[in-house]
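One structure follows; several queries about it will come next.
As you look at this complex, bear in mind that one protein chain is not there, while each of the others sits in place.
In this document, chain identifiers A and B correspond to the written order of the chains, with residue numbering beginning at 1 in each.
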Amino acid sequence: MSGTKRGSRNLLEDVLKAGLCTGCGACVTGCPYMAIHEGRIVVLDRCTIEDGDCWRHCPRTPTDVSGFSEKTQGVPFDFLEPGAIIAVEMVRSVDAAVREKGQDGGVVTALLAFALDEGMIDSVVCSKKDAGGAPHGFVARTARELLECAGSSYEAAFTLEAFRKIPAGNADRLAVVGVGCQMEALAKMKAAAPVNGGNPQNVQLTVGLFCGWALRSDIFRPLLEEICDTSRIVKFDIPHSPGTSFDVYTKDAGKISIPLDDIRPAINPACQYCWDMTAEFADISAGSAGSSFHGWNTVITRTPRGAGLMKRAVAAGIIEIQPLPESRMTKLKASALNRKKNALRNLARKSGTREDLGYISGLPAGLVDALLKD
Amino acid sequence: MADIAIDNPGGVVLLMGNEAIARGAIEAGIGVAAAYPGSPTSEIIPTIAAVAGKRKIHVEWSSNEKVATEVAAAASLAGIRSFAVMKQNGLNVASDFIVNLNMTGIGSAGMVIFVADDPGGMTSSNEQDSREVAKWFDNPLLEAQNAQEAKEMVTWGFELSEKVNLPVFLRGVTRLCYTRGNVALGKLPSGGEKKAFFPEIWDMYNPAKSRFTAGPSQVAHKNLHEKLKKARALFEDSPFNSYAGPENPELLIISSGVCTSYSLEAIEELDVADRVGALKLGTVWPMPEKLIEKRLLSTQKVLFVEETDPFIERSVMEFAAGRLPEMGGLAFYGKRSGHLAPFNEQSADLVIAALADILNIPLAPRDPGYRKKAEEAMALVPARPINMCAGCPHRATFWAVKNAIARDGRNGFVCGDIGCYSMAFAAPGFYQARTMHAMGSGIGMANGFGSLGDYGFDQPVLAVSGDSTFYHAALPALVNGIYNQSNFTLLILDNSATAMTGFQPHPGTGMLATGAPAPIVDMEGLCRSLGAEVRVCDPFDLEETTDAILAMMQKKSGARVIIMRHICQLLKAKRKIPGECKMRVDDEKCLGDSCGCDQLCTRIFGCPGLMWDGAAKKAVIDEAICVGCGLCADICPAGAIIREEARP
Partner (left out) sequence: MADLSKEPFNLIVAGVGGQGNVLLSAFIGMALVREGFTASVSDTFGVSQRGGSVTSHIRISRGVACSSLVLEGQADVILGMEPVETLRALGEFGNRAVITIVNPRPMQPTGGVSYPDLDEVRQAIIKLSARTMFVNATEEALEMGDPIYTNVILLGALAGADVLPVGREAMVEVLKARFPGALYDVNLSAFKKGEELIRDAAGIFS
C-alpha cells in the first residue's frame, strides 16, 4: 500500500469523477456524506476529513499491489499469474436445485450453505436482488436465505455496503462473497479496520466471483424494462457458446436472448481499468471462464482455509469435482493475463504515460513495458 | 404597546417608529389601511389592526403591494382617507399603479403612502432610495427625523394630499421604523359616521369620461406638474423644515430624516455650533427652492447628509447650476466628494469624520490606549453567521433538496426567493439557492430555465416560494409555467405564516389582519385546478421528502408542485405548542469529528440547538435553544442523538 492519506474530496475527484468507481460499496456505509443512488455512488456534502476510510478502503485508490498482496495474502504477488493457486478444478453442486438457481454449477451457493451448516461461519455477506431484479448488499444467515441470493445479477452490487452496516462489536463469523474489486476493498479493510461499522477481523472466508465487467443500473435497467417485466426475471446468463448473447430467463416468456453487443453500452466504463478477473484476494474464486462444460464452475482454491472447506464439502457430498483439462487451464491463465494487460494499457492511455498507471503501483517498470509491448 | 388608540392628548409614551406612524394614521382618521408585510414596515398594519374594530378601520394584509395601493386608492376615490404601507421593494411592485394614479389624481379624501427604505439592507435583498421614485413619478414626499415627527407627518400628509389631490409619500428608513422614542400623543378624531360614495357615476343624459380614467396623458401630466408647484409653495414655510446655527455659517449641512439627528450630534460632539449651520429638510420633494436659495446664499460650503443616494445633493446642485452667477463659488461636499458613502446607513460617527475633514479639525482616536486593548481583544471574537431558527422546517426542506439534487446527479439547482428561506443562499440552507432576487422571481426564473430544452439544457430546475410569497407573486409565474409548458418543480414552503416579517396572516392561513377568521385560499386545490401535479410532504419526514423531490425533478414535463407543510417553530412557540421530544446526545455513540461523521450535525446541518463541545469532541444539545423537533436524530449517522421522551 502506498500509504496515501486522503478523504472523500479526493475520492470524489480522483475516483468518482475520474470514472474509476466500480461500485463495490466499500465507501458508502458508515459515512453520511455518501450514498448509493440508482447504481451510482453520490457525494451528498463536503467532508473535511483528510484521512478517511473511504479513501483508504477504495480498491481504486493507489495500491502497491505487490506489497499489499504479500501483506494481506501472505504470499508474494506474481502479476503474471491469476493469483495464489492451490488447485484449479471444475466443480458443481450435487444438488440440482442449487445448480438451477445458481450460476453454472451453483458451487458458491452450495459451499456457503455448507459452511453455514457446519458452523464455520454464522452469516454470509452477499447480494440479493430486489423485486425489480436490482442487486443490493445483503446478509444471509441461513441456507434458505442464501439460496434466494443465488445467481449473477451482472450489475454492480455494492455488497460491501451490507458489510459496513454490520455494527461494530457484532461477533458473527462472516463469509463475504464478491468480485475482484470487492475482495481488494475487503483486503484493504483487513489491513486497516474501518473506524466505524464492518468487522474485518470476523471474516472467516472470502469467496471471489470471476468478473468480466459489471453493468450500470441506470443504463441497463431501462434496457431491460423495454423487453420484459423486470419483476418476473428469474436469471441472467451469458452462455459459453456462442458467447454472443445475453439471456434473460423470465417466469412468463422463458428465455429472451439479447445480442451481447446491445448490452455493451451499459458496461460500467470503470471496469476497463480493472486488472482482476478472478478475484485474486479471495480464499476461493469461482466462475465459468475456463470451463466449457455446461453446468460446471471453474474453481480456484487459493488458501489453506479455502482448501479445507473444499475438502470437507466433497467429503460431505455437497460438491463434486473434476480435473480441469490442461488446455482450459492455459486459456484461463491467458484471459486473466489479458485482462491485466488491458487494464494497464487503458490506465496508461488515460494518464497519457506508462509511468502513471493510476491506482496501480509497485509493478517493476520492466514488467509493465513487457506487458504493454504487444 | 398596549393600546395604540388610547385617548390621552399630550400624553407621552414610548413608541416604535412604526407604531407612531400607525398612531398618526389613526389620529388622521383613516378608514382604510392596506399593505403587504415587509420589514422594516411590518408592525404598522398589526398596530392599526389591533384597534381596527374600535376605530372602524378596514385594515388588510393585501396579497401584494400593488393590490394594497389600489385598495387604498379606491377608498380615497370614495371619500375615505386611506393609508398604504410598503417597503422599497413593495414600491417597485406598486409603481405601475401609482404612476397612473398620479395621472387621474385621487378622490376627495387624502391618501398617504408610507414607504420605508432599508439602508444597509438589514432586512432586504437590496438597497434603494425611494425618494428617487417620488421625483420620477411626481409625488410630494416627506421624510421624518424621528417617531414623533413621523406621527405628525402622517397626519399632515393627509391634509397635503387633499390640498394637492395626489397621493403623498412619507419616506422612512429602517432606523426610523425600528427606533423607539418618546411620542406625545395627539387628539383622536371624534369618529362621526362618514359615508363612502364614489361620485363619478354615469350620467346617461350627459355622458362623459370619468376623471378617474387615466389620460389623455399630455393634459394629465401637465396638471400633475401644476399640483407639484402647489406642493412646493406649501413646503416653503413648512414647520417640518428648520434651520439652526449662525446666520452666515462657514459650512451649511443640509440633511433629511434620521441623518438630521446624526448631523446635530456631530456638530455638538465637535463643538462647532458657532461655525456650522444645519438645515433640516422634512419636505424633501418637491424641494422648497426659496428656502434652499436663502441658505445657500448665506454660506460658502455645503455638506449633504442623507440616506442613501445623493438625492438632495443632486437636486440642490441642479438648482444651484441654474443660479451660477450667485452660487458659482459654492463648494459642495457629500457623496460626490467621497466624504460620505452612497450606500449603507449613516451615523453620527461618519458625519463627525466628514465634518472634521472639511473643517480641518484634527480627529485623534479617543483614548488610544483603551482602543488598542479593545482591538487586541477583538481577535477573540468570532463572526456569528446567520442561521435559521432551531427546528426550522426550511432546514429540513433544504436538507432533502440538497440530498435529492446530489443523488439525481444532473447538476440540478434551486432558484431561491424572498423570505426566511432566502438564507438558503448560505450555510443555513446548505447553499442550495443558486439565484435570489425579488418576490416571486425564483419561480419566474425557473420558468425561463425550464424553457431552454431546445438549447440542450438538461439540468433539473427547482424553485422555492414561501406560502405568503406564493400568493404575492409566485402565482402568475406558476400560471405562466403551466401555459408555456416550462419544465420545473415548484416547492412551496408552507410554514403557515409570513414568518420573516413577524408571522402575519395571508390568504392561506384562514385569518385576517385583525385576527378574525377568513376563508382559506387553498393553495393545494389552487395548484391542482391550474393543472399542476401536486404532492404534499412534511419535510420532517426526510426520506419521503427526498424521494418526492427526486421523483418530481426526474419527470420530463408537466408542472409539478410539492407543498412542504410544517408550521414555523416560532409560531409554534407563540401558540404554546410543545416540542415533540426532548433531545439528548449519547456520548458513547457520538463519533464526533472522526471518520463516519466529521461533525455532520454541527458543521453541516447546523441547527442552533446543537453545540459542538470542543473539549469533549462531542456534540451536545443546548437545551436553552433546542425546541425538540427531533430532526437531528434522523441525520445523525451514528444514532447518537436520541429523542428521549415526549415533552409534557
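One rule holds for everything that comes next: a contact is a pair of C-beta atoms (placed from the backbone, for glycine too) under 8 Å apart; a residue touches a chain by one contact, two chains touch by 3 or more.
Here the structure is a predicted model, which means the values were calculated and not measured.
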Visible chains that the absent chain touches, using the contact criterion stated earlier: B
Among B:K195, B:K222 or B:R384, the residue in touch with the chain that has been omitted: B:R384
Residue among B:K56, B:K290 or B:K373 that touches the chain left out of view: B:K373
Touching residues (missing chain, whole complex) on chain B: 2, 12-14, 16, 122-123, 146, 148, 175, 178-182, 258, 261-262, 264-265, 269, 347-349, 352, 366-367, 370-371, 373-375, 377-378, 380-389, 420, 423, 427-428, 599, 602-604, 606-608, 611-612, 614, 622-625
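By definition in this document, only the chains that are shown with their structure count from here on.
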Mean-CA-position distance for chain B and chain A (Å): 60
Sites on chain A touched by chain B in the complex: 30-33, 35, 37-38, 40, 42-49, 51-54, 194-197
Interfacial residue positions of chain B with respect to chain A in the complex: 402-403, 406-409, 430, 591, 593-598, 600, 603-604, 635, 637-638
